[in-house]
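The complex appears here minus one protein chain, its other protein chains still in place.
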Amino acid sequence: MSELRIAVVGAGLMGADHVIRIESRIVGAHVSAIVEPDEGRAKTALATAPNATWYPNIEAAIAANAMDAVLIATPGQFHEPVLLPAIAAGLPILCEKPLTPDAASSFKIVEAEVAGGTQLIQVGFMRRFDAGYVQLRELIASGKQGELLGLHCAHRNPSVPDTYHNDMLIFDSVVHEIDVVRFLTDSPIKSIQVRHMKRNKLSPEKLNEPILVLLETENDVLATVEMNVSVQFGYQVKTEAVFQKGIAEIGRTAGMTTWADAQIATEEHVSFKTRFAAAYDSQIQRWVNATKAGKIDGPSAWDGYLAAAAVDTGVRALREGGQLTVEYAAKPAFYN
Amino acid sequence: MSELRIAVVGAGLMGADHVIRIESRIVGAHVSAIVEPDEGRAKTALATAPNATWYPNIEAAIAANAMDAVLIATPGQFHEPVLLPAIAAGLPILCEKPLTPDAASSFKIVEAEVAGGTQLIQVGFMRRFDAGYVQLRELIASGKQGELLGLHCAHRNPSVPDTYHNDMLIFDSVVHEIDVVRFLTDSPIKSIQVRHMKRNKLSPEKLNEPILVLLETENDVLATVEMNVSVQFGYQVKTEAVFQKGIAEIGRTAGMTTWADAQIATEEHVSFKTRFAAAYDSQIQRWVNATKAGKIDGPSAWDGYLAAAAVDTGVRALREGGQLTVEYAAKPAFYN
Amino acid sequence: MSELRIAVVGAGLMGADHVIRIESRIVGAHVSAIVEPDEGRAKTALATAPNATWYPNIEAAIAANAMDAVLIATPGQFHEPVLLPAIAAGLPILCEKPLTPDAASSFKIVEAEVAGGTQLIQVGFMRRFDAGYVQLRELIASGKQGELLGLHCAHRNPSVPDTYHNDMLIFDSVVHEIDVVRFLTDSPIKSIQVRHMKRNKLSPEKLNEPILVLLETENDVLATVEMNVSVQFGYQVKTEAVFQKGIAEIGRTAGMTTWADAQIATEEHVSFKTRFAAAYDSQIQRWVNATKAGKIDGPSAWDGYLAAAAVDTGVRALREGGQLTVEYAAKPAFYN
Partner (left out) sequence: MSELRIAVVGAGLMGADHVIRIESRIVGAHVSAIVEPDEGRAKTALATAPNATWYPNIEAAIAANAMDAVLIATPGQFHEPVLLPAIAAGLPILCEKPLTPDAASSFKIVEAEVAGGTQLIQVGFMRRFDAGYVQLRELIASGKQGELLGLHCAHRNPSVPDTYHNDMLIFDSVVHEIDVVRFLTDSPIKSIQVRHMKRNKLSPEKLNEPILVLLETENDVLATVEMNVSVQFGYQVKTEAVFQKGIAEIGRTAGMTTWADAQIATEEHVSFKTRFAAAYDSQIQRWVNATKAGKIDGPSAWDGYLAAAAVDTGVRALREGGQLTVEYAAKPAFYN
């Protein structure tokens, strides 16, 4: 195959970003279609994608044979109506997380994919492509420090937009750690509990945070997640891993060090866009390469379903308290 | 007053250490008495304290007017029979933590002290004299980063002696964090929950650890404590504080950095003796200075009682699970 | 222009690396020609460049109109016979450093370029594309810490190949700092002195190193360069900048931190390939982008000449000792 023709679905913030990424930093692919109902947004995106055509919906793009693969960058509640026709058309798909907002609809996607007989979907858990998480996973796999016993994760945002509401602490934010903990431990989340730190009075009124989420995996690793979306100082995502024989930590920023005003300082990130820039690039490049080779090289629809099931339980734990067990459907042999 | 004459009670590991400390590093005091039933131990300690006399028990030392103040360095279960006669004799006391092993006996000490009409007891929570905790407390008090919302503590030991049993995770080890969390937040522990990380198979068989202890203060700060006594790599005690506007961390070791064998490395502590050497010195020097000035300058018997009450609940939480509320007696006006 | 067709000249270690880079990580370009007299090497490189044709010399490739631009990756002594015909053919060129091995031949290249009337040449001083140097340059330009007064540079290699001889300390290695110091200070090197550290007995016999090179710029900044090619522990390139009001440092490695065996450690690089991987990618991507836009976006032939002139003096300083002044030809208006 020569260049992979990609249809980007959704030309909002995330979609527009991916269009620029594909055009300027991804080898062997270009944006051939912008699928977006809003004509204004579509036009803005088209300006950065010289070889793309606008389609108001996925059906029109499929009918026009406008692409070899689909990148879905709309909000989660709009994924299902794009995923189903794309699967039906046999198109490889990179779908921004979450696969869908809840376990039931995610399982429907899994069933559709299984019915089609070919694995087509990769879910956009881009942290799996971050150098730090990859290094940590290798350390765990190496056994050099013995078995992994626990994880301490922190996910800190300077602030969140007005549209961010309390359940999103789990389904929009902690969902990353839900996937990462599985990625690191190779084991699904068994139970979830949510505890509250003292409420930050600088948070938007509708939010009761920071929270501490306790994730326990089926292989008994306990992970703590500090989820904190109003901490102002910057953007920080880090994980500390506790092994039998030692400790490892990823996510501490580096860069130029300055001595000024009686302080020794380095810059901290202020946005996920810089913190995970390389991970987003790597995710899409590897998806493009794998897709051209007819393979899957990232989290699957099944990974997306497992995360959705854990998120359902997590939202309940946030609302109701207590240590709740996550229930999963049986894994189709298709994903083995 | 010229030099403070100190009776050291208990000439085991800790007591012997304190004798050497007082003789070689503390200004304005010397060891005048070793109180120790075991003659062999006493002789060894006397060799490092040229002006000290041996007494088999506290009553004998009091009868001989052998000291101006008492430093109790026996295990916790032997504190009460030393504390009561020392209080009766009106002697200033530095009592190694815990004040006593449980809330009921600690409250008895509180009552004895109150009855005597003078504050005599300082409890050996030496972390309050560690530069890091002091700096962090000042940052909290300054309000520079807004209100304190949460704490993440880790207490990691390479290994523990054979005598260490499972409840000691709480009453011997986590007790430090129980006091430190109060020291930092100026608020007693309201509730305690214990969760388990994956068990470390390298731990002694009778221990089920590492554990994660969740301490919630009456002013709503949530503290997580990783208590880990078989982690081999070294000795590490650290705390990360989550504020409204930022983060602070203490306990990361510094020192010479070396570039060797493709690694950039600094040494980590391997024992509390080096990690808290300066804190122990500072604790005793300030106690000596305060005692000579007729003052108290450290955690009181009341602080000791509060810790004992929280420890009682913590041990129950360790054994039974669940989020348990700590009950306290009313605070005597005497301690205000 | 659609994709830029690049002829890679030289299919040795460096050239082969660039072929893979262009094919797998550079957007908007591909390798259309491998220019290499050795058929075996050429074949190996061709295997990684599906759209490339082999040419034994640059003249044949030009005659066949095989490329839109030329990347020269042969050793420095072979640059001139490739540069001159490429300039004559009006082809944009990215030439690995050094432009040529000495000032006289470099000036001949400058004259040829000036005679042609168009700027075609970019020299491969890839450190200018390293994030650290870019950040430091911005800090200098910002004036936030006042004027730049001095620089301390270290360039440390674990070892060097057998072909490395003593003068290469200057013309192959220190040449990077000669360019970087100019890049940071915007001022040519005025004088050079070389001092010797104690000789490393683990160095190859023909080398007398590590050395300390003192570079003084025309605007009075003094730079020290520790040039050290047998230090074993790893590969490290760093710079500390001394300002009127503070200090800044770049080049300290980051990454996962581990606590193990009583040490807190991070990995150090062991090769320039990982240390400067991103800088090489960025250099070529920006060259491709600029070339397609008909622009120059990197160090010019004039920068190459200035470095060559300083290197000539540096080699003399290494051999003869003393603080020697660098002589430069007048700058053609063409480069303003």
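General observations
Should a chain be cited, it is by its letter among A, B and C, assigned in written order, with residues numbered from 1 in that chain.
In the analysis below, a contact is a pair of C-beta atoms (placed from the backbone, for glycine too) under 8 Å apart; a residue touches a chain by one contact, two chains touch by 3 or more.
Predicted model, so just to flag it, every value in this text is computed and none were measured.
Set against the missing chain, the residues C:N157, C:Q236 or C:T291 yield one that touches it, C:Q236. Listed residues B:K245, B:K292 or B:R316: the one in touch with the omitted chain is B:K245.
Residue C:E147 is the one among C:D38, C:E147 or C:E327 that touches the chain not shown. Touching the missing chain, out of C:K43, C:H165, C:R199 or C:K295, is residue C:R199. Think of the hidden chain as still there; on subunit B it touches residues 23-27, 131-132, 135-136, 139, 144-145, 245-250, 252-261. Residues of subunit C in touch with the missing chain: 145-150, 152, 154, 156, 193, 195-202, 210, 212, 214, 216, 219-222, 224, 226, 228, 230-233, 236, 242-247. Touching the omitted chain from subunit A are residues 233-234, 236, 252-253, 259-270.
As a convention for this text, only the chains that are shown with their structure count from here on.
Superposing subunit A on subunit B by their CA atoms means rotating through 180 degrees, a value rounded to the nearest 5.
Chain centres were defined as the mean of their Cα atoms; on that basis the chain farthest from subunit A turns out to be B. Mostly identical positions are employed by subunit B and subunit C in their mutual contact, as over half of the interface residue numbers are shared between these two copies. Separating the CA-averaged centres of subunit A and subunit C is a span of 38 Å. Each chain gets a centre from the mean of its Cα atoms; for subunit B and subunit C, those two points are 58 Å apart. Under the contact definition stated at the top, the residues of subunit C that touch 2 or more other chains are 252-253, 259-261.
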